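Could you have a look at this structure, given as structure tokens, before my questions?
Selected chains from the complex are presented in situ; the others are not included.
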């Protein structure tokens, strides 16, 4: 259901670090938002040095943008963003002051996966059961 | 007015398939949301295999993210996302369980095209007439 998009300048993250970060973000999202890992997507955009700027100058930030369904409890989203940000520093070694994590959201019924409209937060179990039974 | 961003691992879609999918998404958006096709943008991000993960493992999803103006009737947006998702499978042959379509939105007056603030949903005709007369 969610998509996390990580944007960096080239050579900021090795292939191993990207795989480790994707795995850790998946584990965190799955645990905090009660979604099986099979529904968690993580992608990386590695851009040329001339394509990434902070303060109008070429820079090496790690920008993480996540999309989640609207309606999770506020405390849950706060926990999610805090754990994702902590994991980003822990896994990559990039200092926190170069990392920005932003969570965006839109209504679950504005999204479709596996051919079915996504469930509202809290209704995942019934949705997953129906998905399983359809197979 | 809208932008659709399609993200895949490299070699998931051929150039022909991308062109066909862009054309079909444009047709659908234009029909459902009453916007001339000249205002519909579709872009593709093709990422290296090590840059796309589902469930923390390298994967080949088709992730489609659309931006639309806030305020379309709910039923219209539901129809839009359903038709886009169906077209994605129909045109690409990728099974629905590897396709995620997400529509995000923000207010029309937070967007500018052709140098003019976008019209609220339902006010497209007057906006388009004024645009035409300015040419």
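We call the chains A and B, going by the order they appear; numbering starts again at 1 in every chain.
The criterion applied here is as follows: a contact is a pair of C-beta atoms (placed from the backbone, for glycine too) under 8 Å apart; a residue touches a chain by one contact, two chains touch by 3 or more.
Remember, it's a predicted structure, so these values are computed and weren't measured experimentally.
Student: Of the full homomeric complex, 2 copies appear; what's the total?
Tutor: 3
We take it that only the chains that are shown with their structure count from here on.
Student: Please state the rotation angle, between 0 and 180 degrees and to the nearest 5, that superposes the Cα atoms of subunit A on subunit B.
Tutor: 120
Student: What is the distance in Å between the mean C-alpha positions of subunit A and subunit B?
Tutor: 20
Student: Can you list the subunit A residues touching subunit B in their complex?
Tutor: Touching subunit B: residues 1, 3, 5, 15, 18-19, 22-23, 26-27, 36-46, 67, 104, 106, 109-115, 117 of subunit A.
Student: Using the touch rule from the top, collect the residues of subunit B that touch subunit A in their complex.
Tutor: Contact set of subunit B toward subunit A: 7, 45, 47-48, 50-56, 58-59, 61, 63, 65, 74, 77-78, 81-82, 84-86, 89, 96-97, 99-105.
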